[in-house]
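This report refers to the structure that appears directly beneath it.
Only a portion of the chains appears, each positioned as in the full assembly.
Letters A and B mark the chains in the order given here, with residues in each chain numbered from 1 onward.
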Amino acid sequence: MLPDGAIEVLDHGFVRLDDAMADDLSVVNGARVSFARRKEEMDESDAGLVRFLMRDRHGTPFEHNSFRFHVRAPIFIAREWFRHRVGSFNEFSMRYARATDDFYVPEPEDVRTQVGKPGAYSFDPVTPEIAETTRDELTAVYETAYATYERLVELGVARELARCAIPVGAYTEFYWTVNARALMNFISLRAAETAQREIRRYAEACEHFFAERMPVTHAAFVDAGRVAP
Amino acid sequence: MLPDGAIEVLDHGFVRLDDAMADDLSVVNGARVSFARRKEEMDESDAGLVRFLMRDRHGTPFEHNSFRFHVRAPIFIAREWFRHRVGSFNEFSMRYARATDDFYVPEPEDVRTQVGKPGAYSFDPVTPEIAETTRDELTAVYETAYATYERLVELGVARELARCAIPVGAYTEFYWTVNARALMNFISLRAAETAQREIRRYAEACEHFFAERMPVTHAAFVDAGRVAP
């Protein structure tokens, strides 16, 4: 069930903004402290300052804010996500809790083939038959794996060991707390064309919340070619 | 002039909580996501969970929050502060702006002598005469230094060069954004007996705001001997 205010992503996932301390003014005040100045409200010239900071890659003023995301995503996506070291994570544990039986099965139109060389792949659709086979094969292996997992747990095998059977298509869940600078870095890499389609959808959902809370900063980020400062 | 809501520290300094996204519930939810559980409100058992996490040094659930402090402090204190790498800083710049003429002169009762060996100093008061001499000597050197600075700037010398004359007793100003885990680390080191008295006062002011926003976490921190998880 989709939590309130969450954006649905993939077949069983979501991104929810749990809380935030974030506005464009904090960027401006972070920069203006260089001159011991401080504002209560933004005006036009401040938007120009934000664009200047972004373009000239003065990154630190973009760090005085915080987004706490609650995310549900397949393990193979979480693995890419957790490579981002500036930020905080807490995740569902298959040592402590029983694995969920939600697994990622791509929509037919998302089943794809790769063309080209590593680092420069492009992706083409497959035939409807291959798409359907892929979905069936994945569903089957997930069921087999989960049945194995359940039998092992039933036998008394420690969960932390039984989890070996669980495919990386299984859903996991985590909190991620991050500032706008690190978030823009994440978006620039993970909402990019070179990113895997599945994580792009998550990055786009994060970007939606970011744009909502820090519209001037987001606009400056887009203007600067989506390169993080 | 002391900004609204700020705690006065030393003769011209302050700590102000500019904004925060911080409550004890975020710690609990950060931990409970291990079991894919989530609460809207804290109860008694959650306080126990917070104490357990603190004692057993499960640090990450304490990272899903954020405090943005606005601080005015002498440079020699800012230098100790900025050694804390987990967190974000923006500071007043003597490259861009004219140096302030506020300098730290200790109250007579804060003038002290050191006893013992490095790493294990203790500090004793000095005589009232030595205290007064110290205050006079510092005041004199600050005035000389600032007059030099002003003459150089007057002559057209670049501020970034003229600042060489400014003593580390001069006040600077900065924003510091930090999560509770890094903040507890700061407090455990900088509000400790081994810390310099001046930075202790700042750390105590930060601790005041921390205790106010996350009382259960703060109590657990104190119970655990003020060691950060």
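Everything that follows uses one rule, which is that a residue touches a chain if its C-beta (ideal position, glycine included) is under 8 Å from a C-beta of that chain, and two chains touch if they have at least 3 such contacts.
Values in this document were obtained by computation on a predicted structure and should not be read as measured data.
Engineer: How many copies of the chain make up the whole complex, given that 2 are shown?
Structural biologist: Total copy number for the complex in this file: 4.
We take it that only the chains that are shown with their structure count from here on.
Engineer: Counting in whole Å, what is the centre-to-centre distance of subunit A and subunit B, each centre being its mean C-alpha position?
Structural biologist: Centres of subunit A and subunit B (C-alpha means) sit 33 Å apart.
Engineer: Residues of subunit B touching subunit A in their complex?
Structural biologist: 18-21, 26, 29-31, 33-36, 38, 60-61, 63-66, 68, 70, 88-93, 96-97, 100, 173-175, 177, 179
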